[in-house]
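Apart from one protein chain that is not included, each protein chain of the complex appears where it belongs.
Right after this comes chain A.
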Amino acid sequence: MRSRGWLRSGAWAVAAFVLLVALWELAKLVLPADGVTVGGTRVLPRTDDAAMPHVWTVLARLGAPEVAGAADPRSVGAAIASGALFTLGLALGGLVLGGIAGVLLALLMQRFAVAEKAVLPYVIASQTVPLIAIAPLVVGWGGKIAIAGWAWEPWASVMVISSYLAFFPISVGMLRGLTSPRKADVEMFRSLAAGWWTTLLRLRLPASVPHVVPAVRLAAAAAVVGAIVAEISTGTRGGIGRLIIEYAQSATGDPSQMYAAILGAAVLGLVAAGAVGLLELGLRRYRGSVA
């Protein structure tokens, strides 16, 4: 029953992808190559092969070597896959770091009403600071850190920046979840002489699951975006963020390569979201009416 539901939502996702591809190709077929211009303003983009390469061209590009005639005949697909894997690792690290920070902040805010009043505005303000402004700061601070002989590596900056985006939905969702039990339930625990810790473990944490799972899904997507943007703004090599920039620079001559990298980034986001789906499956006992 349940697995059939998963199968069906998977089928819908595939159908949506096929539809998107069909629309893309339809646009190329129907619309003029020069786009649609109304009174000197272009309202629809160019559809020639340089602006919108054919889907099969993009897919074929995945198999072609990254640098024509190079000694190392790595294909574009392999480059994107290894970059995506590298970025996924950093995003997962960022998600874990951000998750820990978010949960701790939420616990602090739930435990002490003063903390909620003092901290919550800053938690919200933190997200209005542009990521590209923070990136050089983190790199700058990181460069001065060496923990027990381990020097700060650029990828560590990426992970920290990624966690900066990921902690926010988790702290807000967790706080909501921790404060979600009804007053009567909290009083029941009080009447049982349960302390804060027992109430947390047996009531607040289980009750917060329906709020936290969607928050983690948001955080996972944010961590991936954060990792990609951080790679670009810190100039970290090895990830898909760097690939997108490199391929974009040669996009006028070879647009399909850039689209291939973007496709890779999208798949990366889906994998991260899928991982959260597994988490949800593991916690389904606690899914309440909210989930």
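Everything below uses one rule, namely that a contact is a pair of C-beta atoms (placed from the backbone, for glycine too) under 8 Å apart; a residue touches a chain by one contact, two chains touch by 3 or more; residues count from 1.
Everything that follows uses one rule, which is that contacts and distances are computed from a predicted model.
A.B. asks: Between "Sarcosine oxidase subunit beta", "Acyl carrier protein", "ABC transporter ATP-binding protein" or "Multisubunit sodium/proton antiporter, MrpB subunit", choose the name on the UniProt record of the chain that's been left out.
C.D. replies: In UniProt, the chain that is not shown appears as "ABC transporter ATP-binding protein".
A.B. asks: May I ask which residue of A:Ala194, A:Ile245, A:Ile262 or A:Leu279 touches the chain that does not appear here?
C.D. replies: Touches the omitted chain: A:Ala194.
A.B. asks: For chain A, which residues reach the chain that was dropped from this view?
C.D. replies: 182, 184-185, 187-194, 198, 202-203, 206-207, 209, 285-286, 288
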